[in-house]
Structures are given as structure tokens and as C-alpha cells.
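Excluded from the complex is one protein chain; the other protein chains are retained at their positions.
After this line comes subunit A, so read on.
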Amino acid sequence: MHVVYPAVVAALLFSIGVYGVLARRNTILVLMSVELMLNAVNLNLVAFDVWLRDVLHSGQVLTLFVIVIAAAEVGIGLAIVLAVFRTRKAIELDRLRELGEP
């Protein structure tokens, strides 16, 4: 397996995640795009771990850690989104402008 293939797939997935984070209005869709970016990084970690044959398996272990952190992040993120929805009745990102300059 050439290392280029997983690296290119991961790069494309990461750029798609960047597009989603920048272009979407709905907070939950932005969270989904963040998940896409994390998965791109995971694919890179696994591919380079397999390539370098690390005796500590750092890549795959760190992939597991990233998956756990992503689960925690989605839990907290959705709790924050629900709190915002309760107080503002809207989760569209460009309507939450109270902290920005007028």
C-alpha cells in the first residue's frame, strides 16, 4: 500500500471538513464537519503507524484516544447547543452575534 493514498484521502476529508465548518449555519452541522476533520487525522495516524511499524503502536493508540476525545467533545458540544437553544430559541451561528462588534 503506497502511503500516498491514505494521506491524500485524509487531506481531502480534512478540506471538506474545513468547508463545512466555514460554510454551514446550523451548529449541529458544524459539529459534524469537525467530526470529519478528526476522522481525517485518524486515518493519517493509522496509515503512518502501519507504515512506520511502531513498536509502541503510537498511531493506533492515539487514534483510539482521539475517538474517545471526539465522543466527549460531541457530548459537551451538544449540551452547549441545547443550552443555547433553550435561552435563544435559535442555533443558527450567524444569529448569535451578541459578542461581536456591532
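In this text, a residue touches a chain if its C-beta (ideal position, glycine included) is under 8 Å from a C-beta of that chain, and two chains touch if they have at least 3 such contacts; residues count from 1.
The rule is short, and it goes like this: contacts and distances are computed from a predicted model.
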*If you had to name the missing chain as UniProt does, which of "Sugar ABC transporter permease", "Multicomponent K+:H+ antiporter subunit C", "Cytochrome c domain-containing protein" or "NADH-quinone oxidoreductase subunit J" would it be?*
"NADH-quinone oxidoreductase subunit J"
*Residues of subunit A in contact with the chain that isn't shown?*
1-9, 11-20, 22-26, 28-29, 31-33, 35-36, 39, 42-43, 46-47, 49-51, 53, 56-57, 60-61, 63-65, 67-76, 78-83, 85-86, 91-94
